[in-house]
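The complex appears here minus one protein chain, its other protein chains still in place.
Coming up: chain A.
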Amino acid sequence: MASRRRMLLKVIILGDSGVGKTSLMNQYVNRKFSNQYKATIGADFLTKEVQYEDRMFTLQIWDTAGQERFQSLGVAFYRGADCCVLVYDVNVMKSFDNLNNWREEFLIQANPSDPENFPFVVLGNKIDVDGGNSRVVSEKKAKAWCAAKGNIPYFETSAKEGFNVDAAFQCIAKNALKNEPEEEIYLPDTIDVGGGGRQQMSTGCEC
């Protein structure tokens, strides 16, 4: 049990309050959606084992509080992040406008060695709401912003319906992995799939 840990990839989810950060994380890790999630206080995380090119990794996903007033905690929580996920609600313009603030705040507080090339992924969530009729941020507009910020990968998701969530997190994992310097990658001699005692495993039905 107490064997050396599998390589850990740390992912931080940021975005305005109520855009669906907790829901996205839970949909990806537990394949569940609930209307009863409470506001995140400080930060919380879930882990998930992922496989990429025959290798197993532990994705540690940090869900953060959306209210700006918690931002001073960033230094502590963003430390060592391998990828940052920026989430907005396609039905709330302000949450899109704020992406820039979240990105800049992250770069200041996490202080990555190569900020120019630090991997971000942008998610436009809640596309299911009102059959798309209450949408105020177009896909085109979002993609243009992502392109201008150094070709950030962009996904439109619905945490409620589970739409595109897996694809988005696969991309997130891949980018987190790319960010990890090659020499730090090590693998234990034997991979103990399912023996880690973690609650969340990716052995659930993928179909």
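Assume contacts are C-beta pairs under 8 Å (C-beta built on N, C-alpha and C of every residue); 3 or more make two chains touch, one makes a residue touch a chain; residues count from 1.
Everything below uses one rule, namely that contacts and distances are computed from a predicted model.
Colleague: Please identify the absent chain by the protein name in its UniProt record; candidates are "Rab-GAP TBC domain-containing protein", "Large ribosomal subunit protein eL6", "Cytoplasmic tRNA 2-thiolation protein 1" or "Phosphatidylinositol glycan anchor biosynthesis class U".
Modeller: "Rab-GAP TBC domain-containing protein"
Colleague: Determine which one of A:42, A:115 or A:132 touches the chain that has been left out.
Modeller: With A:42, A:115 or A:132 as choices, the missing chain is touched by A:42.
Colleague: Among A:65, A:86 or A:123, single out the residue that touches the unshown chain.
Modeller: Here the residue in touch with the unshown chain is A:65.
Colleague: In the full complex, which residues of chain A touch the absent chain?
Modeller: Residue positions of chain A that touch the missing chain: 1-2, 5, 8, 17-18, 34-45, 47, 60, 65-67, 69-73, 76-77, 92, 94, 198.
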